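Below you'll find the structure, written out as structure tokens, and then a few comments.
Selected chains only, in their assembly positions.
The first chain written gets the first letter, and so on, giving A, B and C; residue counts start at 1 in each chain.
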Amino acid sequence: MTLKAIKKEVYEANLELVNRKLVIYTWGNVSAIDRVNNLVVIKPRGIEYEDLCAEDMSVVDMEGNLVEGRLLPSVDLDIHLEIYKNLESVGGIAHTHSTWATAWCQCGRGIPVYGTTHADHFYGEIPCTRQLTKEEVKGEYERNLGRIICDLFKGRDPLAMGAVLTAGHGPFTWGKDAKAAVEHSVILEELAKMAKLSLDIAGGNCPLLPDFMTEKHYTRKYGANSYFYQSK
Amino acid sequence: MTLKAIKKEVYEANLELVNRKLVIYTWGNVSAIDRVNNLVVIKPRGIEYEDLCAEDMSVVDMEGNLVEGRLLPSVDLDIHLEIYKNLESVGGIAHTHSTWATAWCQCGRGIPVYGTTHADHFYGEIPCTRQLTKEEVKGEYERNLGRIICDLFKGRDPLAMGAVLTAGHGPFTWGKDAKAAVEHSVILEELAKMAKLSLDIAGGNCPLLPDFMTEKHYTRKYGANSYFYQSK
Amino acid sequence: MTLKAIKKEVYEANLELVNRKLVIYTWGNVSAIDRVNNLVVIKPRGIEYEDLCAEDMSVVDMEGNLVEGRLLPSVDLDIHLEIYKNLESVGGIAHTHSTWATAWCQCGRGIPVYGTTHADHFYGEIPCTRQLTKEEVKGEYERNLGRIICDLFKGRDPLAMGAVLTAGHGPFTWGKDAKAAVEHSVILEELAKMAKLSLDIAGGNCPLLPDFMTEKHYTRKYGANSYFYQSK
């Protein structure tokens, strides 16, 4: 994929966040990585989506230096870079402050597996990071946030859990590319809403989906024995 | 009705789920049955609605063999087939993961009759299945889910209760044809929302509609003495 | 106003319920009365809005006899007639199953005055009827529902309280004409939502607006000393 194609993909993925009503104003950003050339394409900081075009996307190297484009990259760049460095199968990342997922973040709680809708897309509870310490915030804030996200994924397959909640902040999602990352943002928001409503109906005590159901629904869609799609 | 007409009906019913915002991505499927020729028409598996046309609908026989079309049928086909085999007055079936109805499913709770809006369309509490056992899930999963749905309807008129919740999964609705099945999905979602809000306002203890009101409202619309429509 | 003009007004008021998302399918009806000729114009029963035009509106006399039009009037006609007979300043009536207002109905609870948004439009708590008895339901059901609504308004100015909730059913609203009735349906739905959310935030114990605030806000908009509009 050419850099030009990746810029278009990242631009369209950013717009999709707005169209899906997950983002207002400048509240979100999507990036993608070119693993061959180690370049990251990301939305520029502090500019509304309607004022951007594909060519405006910022291109940076793995140290965050601007390589192409005249606009500074998203202030959340270092979070994205940290994830790309540590989770090597990730090709695209999306960050939003979508309403229902952010509410779970604000409570500092992961989203348990309450149903097959969840299990169809995320293998297990969607984890929530710990709160950063004062020192971590005063230091390299964004990089440290990326670090504690990655700490949660040591030894895990990031493509089987393409979402994380950050305590007191908002969700990050990822996938094989920018489009997949945004799809995970859309699905996460829906799951966050369903989970909250389930909690309410159940009086705070919603039953977990049995593990064998999670296993069944996830493997029905992904992996060697999947049969959810027309072909693998 | 010709097979071509049924395919068109099923295709449009699938789109209606999207238009009514009950389905995103590939989260749902509608089917209809040709009772004369024992053929079932259903959405193909794992394809988004915007990429489909009426001719793409899969046609299968009662054993699930593909009779017409080049695309594999929905992975939920066996659930549909089981329902068609056991509930003979059913002509169309819809399955969604609509937000509010799925929240009730995740709690494993049926939706009680809290008002006449419910009684106008469903005669009694909308039942929720039990959770499947590990053995049932490891075996013929989809068929077993169909079976425990049908177990709930033994000796009942399925057209007087055109909806069921499946524990930890999502709702299935049906009716005399695909269009009626989708209408039941729309109405179920609205009832699920109203019931949840009622529970909240009532502090978890919402009064049930008296049985004589359910009787009145249902028979006002359906059966020998109905007077809700222009003609019977 | 000619009968033709009233039919147009009633037709448009019915459509407005759909446009404001208070009604799906056939769930609602609006009427208006010609007080000079004692004729009531109302939506026909059991027909979806998209299949109707202004000329299709049913015209009945005060005993419910069809005077003009080929379509039977709404099954809820007798409720409307009872209100027109007892509340003489009412010129138009709307009935919906709008989500949030219906949730309050299902709980059998009136909506307390929690804020000035409420006081700007309804003078005091929006009342909820009692549940009908088995005998009242088996007898003249719709007329009896109209009667218990009117019982709540004995000695009250119906234009100062243009809404009522019916237990286990849905809201009725009214005003000087069909358009005003529909505006009250829209506002009631918004108030029902605000009140429910307020209850939740306050942990079930939301403070009532002081009476002097209700008085102030209502009289700021209506009556001899009002100053809310450009002219009285």
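Following the convention adopted for this analysis, a contact is a pair of C-beta atoms (placed from the backbone, for glycine too) under 8 Å apart; a residue touches a chain by one contact, two chains touch by 3 or more.
Predicted model, so just to flag it, every value in this text is computed and none were measured.
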item: Whole-complex copies, counting every chain including the 3 in place; value: 4
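Methods note: only the chains that are shown with their structure count from here on.
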item: Classification of the subunit A:subunit B interface as same or different, half of numbers criterion; value: different
item: Whole-Å gap separating subunit A and subunit B, where each centre is the average of the chain's CA atoms; value: 33
item: Centroid spacing, where centroids are CA-atom means, of subunit A and subunit C in whole angstrom; value: 47
item: Residues of subunit C engaged with two or more neighbouring chains; value: none
item: Residues of subunit C that touch subunit B when the two form their complex; value: 24-25, 27, 44-47, 71-72, 75, 97, 99-100, 102-109, 131-132, 134, 137-138, 141, 168-170, 196, 199-200, 204
item: Residue ranges of subunit B in contact with subunit C within the complex; value: 114-117, 183, 186-187, 190, 193-195, 197-198, 200-203, 206-207, 209-210, 212-213, 216, 220, 227-230
